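For this view, one protein chain was removed and the others were kept in their places.
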Amino acid sequence: MAIALIPFLYVISTALKDTNSLFSYPPDWIPSPIYWGNLRSLLQDQPFVRWTINTLFVSGAVTILKIWFDSAAAYALAKMDFYGKRSLALILLLSVAIPIAALIIPLFFVVRYLGLLNTYWALILPPLANPLGIFMARSFITAIPDSLPASARLDGASEFTIYRKIVLPLIRPGIVVLGMFTFMLQYTSFIWPLIAVQDSSRQVLTVGISSLKSAFLPDWGLLSAAMLLAAVPITLVFLAVQKTFVVNDLSGALRE
Amino acid sequence: MEERETRFPFLRLRPLIAVLTAAVILAAACGGDDESGTDAPDQPATTTQASEPDTAQDSDGSAAAEDPDEPAVQDSDGSATAEDSDEPAMADLSGTIGFIKGPHSAMEAEFEQQIIDDFNADVAPNVEVEFSTYDWPVHVAELTTLFASGSPPDVQYLVDLIYPSFAEQGQLHDMTELVNDPSWADERAAISPFAWDLAEQQGGTWGVPVLGAVYNIFINKDLLEEAGVADSWDDSYESMLTAARALTTDDVFGFAARTSAADFAWWDWYPYIHNAGGDVLSDDWSSCGLVGQDVVDAMQFLIDIHTAGVAPEPGSLTNQGLFDAFKAGKIAILHHETPNITDLNANPPDFEWDVAFAPPGPQGQTVMGNFGILSIAEASDNKDAAWAFIKHWASAPQVGRFAEQVSLQVVREDIIDDLFAENAAMAKVQSDLVPRVQGLQPHPQILEALQSAWPVAEDAFRGNLTGAEAIAGMCDAIDGVLAG
Partner (left out) sequence: MRLSSGEHRRLRRRYKLRTALTAYLFLAPNLLCFAVFLLLPVLWLAFSTFRTGGVLGPAEFVGLDNWRETFGDPLARTSIRNTIVYSAMAIPAVFVIAMVLALALRTIPRGGSPIRVALYLPTLQPTIVAALIFTFVLHPDFGVINFAVRTLGRDPINFLGDISLALPTVAGIEVWRGTGFWTMMFLAGLVGLPHELFQAAELDGAGAVRRFVSLAVPLLRPTFYFAVIFATIVNLQLFDTVFALTDGGPANSTLTVALFVYRSLFSFGEIGFGSTLSFILVITVLALTGAQTYLMRYRS
């Protein structure tokens, strides 16, 4: 726990010190008095709020869309019989293994061809293609006894009704885990936003922080303040869902 | 059932809507370029989106297809060019232009806004300039992406390290006719010929040289005096090494230079190579130019000084870390960059410091510098306004004020004497260092050559290679880039 936390103390200490240097000699560990200028200048002079809103918007949009898309697809794969199901599942399963980093080049061209470069869509749509979420959702849905949807079908319920009124409520904890997982991956993603969006007003936190670092003379107090604040939203989200996160075994995801 | 639903409200929305949403999104997405403006949640009202990137590529870098004297061929805002004169009146320019530049200060946007405000007040009230910055460590990637998107900013600040590659790929507008316009002849003449040489390559002129960045040495005069080497340290390489030894204590490193490719460490290496009569490329740019015993000796000297225990271990301190250590009095002789002068003036350390440059080598005593130009994108559809803005930015009052704000060098000979009256260090840089500058060779693959060769130097500075082995390895890498 100490190993996990000590590194953050540097950030907190630097964020609350009146210095633009990363290290001052001799070192002063505990800022006194506490200096709020870094946080203030971050919020006032930098588009930090904008980056945060962008990040939350993009991550939120991806998470919600992904939960919809993946749970719907997973329901079809788990509880319905149709032509081509096995081969489709196999293709999707294999695709889980495709490293996204390897696809940056073609993805860039696809997004450019669609005219989406420099738009929020460029950040939101490509992550939806990752099929891992389908298999996570499917492992939750598979656990629902077949008799439940079957009896609902006999009662004349449509598949949409079953999905909506029986399946989704039952896999709620799993959905939370899938959502957290997606949100986290999205919140921390860096290389694709760096490439896909150049416009500073549409930039996300990770790229924004990187740009603070690359200023000609990086202001480390400011940078540390940014890192400190960037950790807040995602930590809050995790705090809210962490109980659910612990009791859900994702290992069923890749079981065939 | 209804109860369950409310516990998870955002899932109540019908899956059908999800399907439809997806279909709409994708239909919109596939709708192509002409709709992308409406797709984007808050697409700014910039110039027309991605107006056929193909046309930009077709022109293939061949010199100015359109005649700059006849702006009427530019379809952007026809009304602006209604007048019958060859040169459109500035006040008639309109539209929006984008301008992108890497930051030279934390207050870059503020400084640029001053220039833009003056532009709107004095030159072109109807042109809106949208300023944005790229990040130095990734600026090649960012600019590549912007050019590839088909709608790059109209005006770019590009350094000599990267513009030749974009010029070669047909992304930059050949400005030969613009800069030779008789009405701009005085301004053109004010800019040093050597700077124009850097901007003129491959049979075209790819921008107007505006700024220079000189790579200097910072010295801690107190430490030098204490060690009794204040006058002798820069007599020769040998005396620098001797001085560094005398300066090094438990707490102080006598000498430090950047060593990692991530910090563009070659800027600190170049003077020693130039002083030995070598360069990355041969005179005709056809092969590796790191030839001769002098070059090998220079490399051996740099290896020696990095392995003599007088410098921080290579890679142990970052670019910023080195400068912080200098400010704390822990490094006596440090290779770094002039923009740090601003910081030293603003937060004076508790010792006397000065700027200097590397000792003389067998073939001369040079200083490394690189230069930035303002270019126009070939894909720009408002080249008149872009050119007007570049002329404004490059004019004496504007570029002079900016150079003073960020401690960079100007390439205009007419204002050099008036600048930096309040800044002794910068005045010295401008008078003593700038005349010695030998810049880099703006080959389209110069960055790739440096990045490919530099890992060999990183290995050598750790004592794993001799000077001869290092130069041979670097030449292999450079020749490999030129061949590939």
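Note that the chains are named A and B in the order they appear, and that numbering of residues resets to 1 at the start of each chain.
We adopt the following convention: contacts are C-beta pairs under 8 Å (C-beta built on N, C-alpha and C of every residue); 3 or more make two chains touch, one makes a residue touch a chain.
If you're wondering where the values come from, they're calculated on a predicted model, not measured in any experiment.
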Contact footprint on subunit A, counting only the chain that is left out: 1, 3-8, 10-11, 14, 22-23, 25, 27, 68-70, 72-73, 75-77, 80-85, 88, 92, 94-110, 114, 125-126, 128-132, 134, 159, 163, 184, 187-191, 195, 205-206, 209-210, 213, 223, 227, 230-231, 234-235, 238-239, 242-243, 245-255
Touch list for subunit B against the chain that is not drawn: 15, 18-19, 21-23, 26, 29, 57, 60, 137-138, 140-141, 144-145, 147-148, 165-166, 169-171, 259-262, 312-318, 321, 325, 445, 447-448, 451-452, 455-456, 458-459, 462, 464, 484
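Going forward, only the chains that are shown with their structure count from here on.
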Contacting residues of subunit A [partner subunit B, same complex]: 20-25, 64-65, 67-69, 72, 108, 112, 114-121, 125, 160, 163-166, 168-169, 172, 175, 194-195, 198-202, 210-211, 214-220, 222
Residues of subunit B defined as touching subunit A within the complex: 1, 4-5, 7-8, 10-12, 14-16, 18-19, 21-22, 25, 29-30, 32-33, 35-36, 39-44, 49-50, 102-106, 108, 132-138, 141-142, 145-146, 148-150, 318, 320-321, 324-325, 327-330, 339-340, 342-343, 347, 406
